[in-house]
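What you see is the complex with one protein chain gone and the rest in place.
For subunit A:
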Amino acid sequence: MTRWRVGLHLVLLAMLLAGAAPLHAASTPLVVEAALDREVVAPLLDAFRAAHPDIALDFRDRSTLEVDARIGEADPAPDVVISSAMPWQMARVNQGYARRLDSPAARRWPAWAKWRDEVFGFTFEPIVMAYRLDLSRHMAPPQTHADLYTLLTTEPGKLEGKVTGYSPFKSGVGYTLYQQDARYTPRFWDLVAGMGRVNAQLEGSTRAMLEGLSEGRYWLGYNLLGSYAMLWAQQHPEVIVQVPRDYALVMMRMAFIHRDAPHPVAAEAFVNFLLGREGQRVLAGQTTLFSVRPDIVGPYTAARLRDQVGERLFPIPLSASLLAFVDPQRRAAFLARWRREFRRAE
């Protein structure tokens, strides 16, 4: 299995080097611009290639901001766009960049996880805290947001420089998560102030936070993408993943077919695969991205996560309210306050 995957990667690499020259003369190219770690999503891509050997999939893994820029600027436009920066994806759809998908899989897709039948949230990724095993030697690891706040206020000395979180300035996902947190409780700002008090280190990606935890630079991480953290924890036993027990945000990767997709048929095949039983089964069984569909069985499904965590999962709603997060003035005001609160202690 692993060898097979490596082989495919080599093929992909060869294709990229050859200027995306098609493997077979008859194959259709398909360009997917995604803010989604290749490592996490690889089983899904492999399954798609196996199911559609006639489509030459070109999966380009980039940061959310790069992906967003490619939507408007790339020429030719990408076929499919996947990103975890939900407000930006929503803004692009509102600008009319998405093409409507009319297929059985799209129609069956739950209404709360799609918008206008144009953009689909196809994963169900809980936002988690992660801590290093060392932490438990010094203090009780936090299980809720309140626990975290208590630790930040009671143990500022021990935690000085050992806490990490997203930088809302550098990461769209991090900004979105903080915005969503702030909608639920005004005490969120106390938490930000607490992070500022212990001089929390702000990273641009979950991967950087996880690497810091494994290296021992950080003891505690807040608001990590569960999908990456769980996969990391499987390979790095020193990292423990904690789904908050008071409430856990859930983020969805949003995928849409570009309005100007050069290969719309292949693009539809890809998105239908993402939403279809087969793709979702791979998500549920072989990735930590979690399947949205209630009829899929596997270790990583929304239903199973609900069973484990209870009804405390709060998916970021896939609605027009997301558009408010990308309003420049609102964003500027939010970031200004965040900066102010973070430096409150000084």
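Just so it is clear, a residue touches a chain if its C-beta (ideal position, glycine included) is under 8 Å from a C-beta of that chain, and two chains touch if they have at least 3 such contacts; residues count from 1.
Criterion: contacts and distances are computed from a predicted model.
A.B. asks: What does the UniProt entry say the missing chain is called, choosing from "Metallophosphatase", "histidine kinase", "NADH-quinone oxidoreductase subunit M" or "Carbohydrate ABC transporter permease"?
C.D. replies: Result for the unshown chain: "histidine kinase".
A.B. asks: For a quick check of understanding: of A:D246, A:D295 or A:D327, which residue touches the chain that isn't displayed?
C.D. replies: Final answer for the missing-chain contact: A:D327.
A.B. asks: For the chain left out of this view, which of A:W115, A:Y175 or A:F256 touches it?
C.D. replies: A:W115
A.B. asks: Given the full complex, what residues of subunit A touch the hidden partner chain?
C.D. replies: Looking at subunit A, the ones touching the missing chain are residues 91, 93-96, 115-116, 183, 319-330, 333.
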